[in-house]
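Here's the structure, in structure tokens; my notes come after.
Complex shown without one protein chain; remaining protein chains in place.
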Amino acid sequence: MKIGLIGLGKMGLNLGQNLIDHNHEVVAFDVNQQSVEEMVKHGAQGTTSYKELIESLQMPRIIWIMVPHPVVDSVIDEITPFLEKGDIVIEAGNSHYKESVRRYNHLKEYGIHFMDAGTSGGMEGARNGANYMVGGDKEAWEIVEPIFKDTAAENGYLYTGEAGSGHYLKMVHNGIEYGMMAAIGEGFEVLEKSQFDYDYEKVAKLWNHGSVIRSWLMELTEQAFSKDAKLDGIKGVMHSSGEGKWTVEEALDLQAATPVIAMSLLMRYRSLDSDTFNGKVVAALRNEFGGHAVEKK
Amino acid sequence: MKIGLIGLGKMGLNLGQNLIDHNHEVVAFDVNQQSVEEMVKHGAQGTTSYKELIESLQMPRIIWIMVPHPVVDSVIDEITPFLEKGDIVIEAGNSHYKESVRRYNHLKEYGIHFMDAGTSGGMEGARNGANYMVGGDKEAWEIVEPIFKDTAAENGYLYTGEAGSGHYLKMVHNGIEYGMMAAIGEGFEVLEKSQFDYDYEKVAKLWNHGSVIRSWLMELTEQAFSKDAKLDGIKGVMHSSGEGKWTVEEALDLQAATPVIAMSLLMRYRSLDSDTFNGKVVAALRNEFGGHAVEKK
Amino acid sequence: MKIGLIGLGKMGLNLGQNLIDHNHEVVAFDVNQQSVEEMVKHGAQGTTSYKELIESLQMPRIIWIMVPHPVVDSVIDEITPFLEKGDIVIEAGNSHYKESVRRYNHLKEYGIHFMDAGTSGGMEGARNGANYMVGGDKEAWEIVEPIFKDTAAENGYLYTGEAGSGHYLKMVHNGIEYGMMAAIGEGFEVLEKSQFDYDYEKVAKLWNHGSVIRSWLMELTEQAFSKDAKLDGIKGVMHSSGEGKWTVEEALDLQAATPVIAMSLLMRYRSLDSDTFNGKVVAALRNEFGGHAVEKK
Partner (left out) sequence: MKIGLIGLGKMGLNLGQNLIDHNHEVVAFDVNQQSVEEMVKHGAQGTTSYKELIESLQMPRIIWIMVPHPVVDSVIDEITPFLEKGDIVIEAGNSHYKESVRRYNHLKEYGIHFMDAGTSGGMEGARNGANYMVGGDKEAWEIVEPIFKDTAAENGYLYTGEAGSGHYLKMVHNGIEYGMMAAIGEGFEVLEKSQFDYDYEKVAKLWNHGSVIRSWLMELTEQAFSKDAKLDGIKGVMHSSGEGKWTVEEALDLQAATPVIAMSLLMRYRSLDSDTFNGKVVAALRNEFGGHAVEKK
């Protein structure tokens, strides 16, 4: 099929090649023309404007948007004037599901189909076989399913139903991911503070061969330790890009008890601070009632 | 090799068959003679006493103990009189590492090698390829390594060093397992309370094909949902058998912050109670200061 | 001073009497005329409409709104047409601070002052000496300060600065309250499960006389146990009315690690469910890999 691909960052460039590998035609655009040129080298048709991109496609046009979530709305606003009834917009970034529902309803007014495609598997997945959770209209899904099938890992895609359900599922996927990563991190924290002297790469490798906790994340753990045996070169600062927070916020709205996911998120925040006001208050209180020494700055 | 296998429960019977498949000779004993008979059907030599079992082996004798951890000491006490210098006792159950260090030191007085072999992979692993973390004397390890190699999954065994390090690593493995399972459980909790209607078996299957959280535990999740789509038939009571608790206790001793593993454990305890005194106190307090209604029994 | 009091629920009726005790004139309105009649019995002037209420006041009019937060906006909308430049609206309920900032800005367009007054101390406080955290314009504060001073506990009021800062501080106050209540509840949970047999009323009373944890909440704990020694008559279902949730949401926005407040909230949610899907998933997983028994329904 012929697909308009907007957004040629790390994920978009890999996905573009994946599409081309599977004999799809990619018409590409990015605000950064160098990225367009790189995509062209891999066999895509480059364009220099949204208008050109969209006019290069046949109806129903299929537009795949893979841009950072803060710019999704402006991209949609810019392309909407050139789109027509029956066209299909696939938004495959990490958007909040409520935004996707809003966008779906907005484009529906123009007769345009909007599909929210949660995408997992990292850059490697985008290149060789991603994992997709896709919400939106069933009739649009039937048109675009082959694109997902071809670029996904085997069995690595699912039509999840109504608008928003794709990004929702991806959000929860990431919440689980936060919890799993924290569990792994805490396990190695205990090992590191223990009386024993383990080779962490060997431990992670071992756990990937027949243990209950074998997983892709443990394989990545092995990979990370193979590059830096004690991770001496990096700091334990854990940034986050939103989906874990959204999961916790959603859990609060649903009154669902999710302590593990919540703690995995809060410990990421804790890692951003080298010292805490919280700690100062508690240290000062211990000093006040028990005369316990505080550490001076 | 010829191995004395003590303990023919779920794990022992599977391990025995695994050993026999790999051309080891198994001399088996269990306090339950029916289990011995079953093991004999699979090709083992049955015995009716610890004495007979041990006298059936050549020196250095290799004894593999796979019994519930509360009876490990009594088994060791009963076999010790028949053992001699150079014999090797492998304890492959879920013992606390401090117990293993104690047992190691105790048997060392008699010149007997004690090896603590943490075993993961469940019953299926015991049958077809387990995961082993083994601590103890290096010289003993060199003798018994082939047994572990043969019955492990490919690359699924590791000599972890001094006595206790095997069970310690298994303990931490289980701590991570608690955290991962809780993360998965919480994710589905959110899905279940959400506005969307997901097919959980399909979701778990999807996540096993290319997503970041693909893992054996997610495969088991898929399997569980394939048998009971909404788990309607069971209660959410989460029992535990000790290793998660040990991990948290160890973390406290090491002053290691492990909130995710700790919360996964505490939520298991919470699930054992249908109501809590804690909750009553808080409900009563809300009533006292704000006149908020309490739910009467 | 002469004050228009809107909202004669548990808090409003108590506050009205408190105002009257301190020689303020109260002009009262509630959608429920029976509440108005009750307020009149205590010395207030009753009215039958917002218009009548506001026309009974001199400029600058002082309107004290004490209604459930979902209806605050409609009350403001109904009274705004009758208000004039320089009038002062005090909103003393449990509103989200962002709502208060919005309302402040909205009324500012009409030259009307809006003050957000977080109120603590429960019904007893409203009657005999409340605790106020008040944000809004300084010039309006200087007019209304006497009202707060008279109806507060001694030293029990603070002008906290710009609009929203009063309700913000009240929100955080409640977050701390959630954490403290949970700590108390958990302590008694341990006592209840312990091998010892304590008299909880005596314990709470003791702790209020010289211990580090003496506090009003512990006094209320004593009071609760004095009425029902083991709280046998009530269920441990912990409802919540929003401020704890807001505190956690705010903490997430600020990337502030607040695990204790977060857990106190999540355990309230947990108490609303008699069983959890989370627990079912974990129980099913334990069965899948280890053959551990599940509890059937």
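Observations on the model:
Letters A, B and C name the chains as they come in the text, with residue numbers starting at 1 for each one.
Here is the rule we use: a residue touches a chain if its C-beta (ideal position, glycine included) is under 8 Å from a C-beta of that chain, and two chains touch if they have at least 3 such contacts.
On a predicted model such as this, the values are computed, not experimentally measured, just so you know.
Considering C:Val89, C:Ala117, C:Ala140 or C:Leu217, the position touching the chain not shown turns out to be C:Leu217 (whole complex). In the complete assembly, the contact with the undisplayed chain comes from B:Ala257, out of B:Ile20, B:Met123 or B:Ala257. The omitted chain makes contact with chain C at the following residues, 120-122, 125, 129-131, 133, 152-158, 160-162, 164-165, 168-169, 172-180, 182-184, 186-187, 189-191, 193-194, 196-198, 202-203, 205-218, 247, 250-251, 254-261, 263-264, 266-267. For chain B, the list of residues touching the undisplayed chain reads 212, 245, 248-249, 252, 255-259, 262-263, 265-267, 269-270, 272-273, 276, 278, 289.
Counting over the whole complex, chain A has residues 10, 122-124, 181-182, 184-186, 188-189, 192-193, 216-217, 220-221, 223-224, 228, 231-239, 241, 259, 263, 267-268, 270-271, 274-297 touching the chain that is not drawn.
Keep in mind that, in the parts below, only the chains that are shown with their structure count from here on.
Here the CA centre of chain A is 34 Å from the CA centre of chain B.
Centres computed as Cα averages put chain A at a distance of 39 Å from chain C.
Each of the following residues of chain A touches two or more other chains: 212, 251, 255-259, 263, 266-267.
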